[in-house]
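Excluded from the complex is one protein chain; the other protein chains are retained at their positions.
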Amino acid sequence: MTYWRVPLDLDQVEIPHGNIQIIVNQCKGCGFCVEYCPKSVLAMSTDFNRKGYHYPNIVKRNLCVNCNLCEIICPEFAIFVTDDKPRHPDPEEVLKGGGNHEG
Amino acid sequence: MSKTTTGFTNKLEIPTPREKLHHPMDRYLRTERFPHIWCATCGIGTILTAFISGLEKSGLEQEKVAVVSGIGCSGRAAGYLRLDSFHTTHGRAIPFATGLSLGNPELKVVVISGDGDLVAIGGNHLIHAARRNIDLTIICINNFNYAMTGGQAGPTTPIEANASTAPYGCYEFPFNLPFLAESSGAVYVARWTALHIRRLAKSITEALLKPGFSFIEVICPCSTLYARRNRLGTGLDLMKFYHDNALIKHGADTREIDIRYQDQIVVGKFVDKDKPTFLQKRDKFLREKLGEKFIPYKGPQPI
Partner (left out) sequence: MKADPIGVATGNHYIDGDHACAEGAIAAGCRFFAGYPITPSTEVAERIAERFPKVGGLFIQMEDELASMAAIIGAAWSGSKAMTVTSGPGFSLMMENLGLATMLETPCVLVNVQRGGPSTGLPTLTGQADMMQARWGSHGDYEIIALSPNSPQECFDLTVTAFNLAETWRVPVLFMMDECVGHMTEKVVIPEAGELNVIPRKFFRGKKDSYRPFSFNGSDKTAPMIKTGDGYFIHITGLTHDERGYPVINAEAQDKNVRHLVDKIRNNEEKIRLIEEEGVEDADVIVIAYGISSRVALKAVNDARNKGLKVGTLRLITVWPFPEKRIRELASTTRAFVVPEINMGQISLEVERASRGRAKTLPVPHAGGWVHDPNDILKAIEEGAA
């Protein structure tokens, strides 16, 4: 059993945060970014881009930790992340143990 | 509004037009040539990203890095990089690069090409450039087949794997590339997969900064031919396969890291040693022999 507690200095903790940009029409829908994002920030769309591929949607924007993995795994140069203001984690999130799965 | 495959309902994001989006790697890319020719879920593009990221970290001047490719899907890499870039003949990227690198020793010359190009038709050049320790970084994209020509068997096709010229499965012994490179004299040898992008990028940085012949094998998904013929799914499935079956073993004995069909893939940095390059050795040697009479080659001259 795990005991979670919210750190007392949580307001001091900063999590890097990224601003995700998707060049939708350059995506070929390989799913690499969706699969390997450690925070499950992305999910494939059901609709198609101009070339007829599904592309990633940002579904949990605030969980992005600006790790850049999506950017460097994308074979199409279709997704990238720029630095955003760091984020303070909210206590709920900490109690749940962070994002979905650590990659 | 759109639904995602995972069942989320997304806020509709209005895509920013391409002209307004500047991918941070754009300055290394011939953006006017995009989209590139590689298939969906092909890993070559990912290796290109890792290359750019490794190049950026190396701190080398963009102007002083040149890239040479042979022919093949992998050989198209040169055409998308905003560097002095040369798309040559099948198998001859290394000797072309040898001329370019010796011709202007200020350059860092990188060869990015496929397994068939570098190891079959160009195999003799590979071992001799390694033997001479020419100052080149070789990135060998190994997708276990001749992709560009339709998925024929090649020098790295594992026994049992199906290929268009091995319709009952391949029965030839394949090359173990890190062993080949090491025994030919390479000073830096590593193997990664297209999934190990950060480690690959780090190896690329190290290789670029290493004087002499460095060799990096990158196992890469070919979704359209190798994966499909062998019913292995898409490139993403192959990436998952690498995730489950790659074993990082730095310094592994290269004699023991053969790749068998759909079996464990040992990855890591296997060789990192120092040895004078062809030019360093030549200049020192000739100076000793000829003394004052020796005039070193100083790169392209006015005439």
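Each chain carries a letter (A and B) given by its place in the written order, and its residues are counted from 1.
Here is the rule we go by: a residue touches a chain if its C-beta (ideal position, glycine included) is under 8 Å from a C-beta of that chain, and two chains touch if they have at least 3 such contacts.
Everything quoted here is computed from the prediction, not taken from an experiment.
> Which displayed chains does the hidden chain touch?
So, spelled out: the chain left out of view touches B.
> Given that one chain is not shown, which residue among B:Lys64, B:Arg260 or B:Lys273 touches it?
Missing-chain contact among the listed residues: B:Lys64.
> Considering the whole complex, which of B:Ser74, B:Thr98 or B:Ser113 touches the chain not shown?
Touches the omitted chain: B:Thr98.
> Out of B:His22, B:Lys57 or B:His87, which touches the unshown chain?
B:His87
> Since one chain isn't shown, list which residues of chain B touch it in the complete complex.
Within chain B, the residues touching the omitted chain are 30, 33, 62-64, 66, 68, 78-79, 82-89, 91-92, 94-104, 106-107, 124-125, 128, 278, 286, 290, 293-303.
Rule of thumb we're sticking to: only the chains that are shown with their structure count from here on.
> In their complex, what parts of chain A are in touch with chain B?
Its residues touching chain B are 21-26, 28-32, 35-36, 43-47, 51, 53-54, 57-59, 69, 71-77, 80, 82.
> Would you tell me which residues of chain B are touching chain A in their complex?
2-6, 8, 10, 13, 15-16, 18, 21, 23-26, 29, 34-36, 38-46, 48-50, 53, 195, 197-198, 201, 234-236, 239-240
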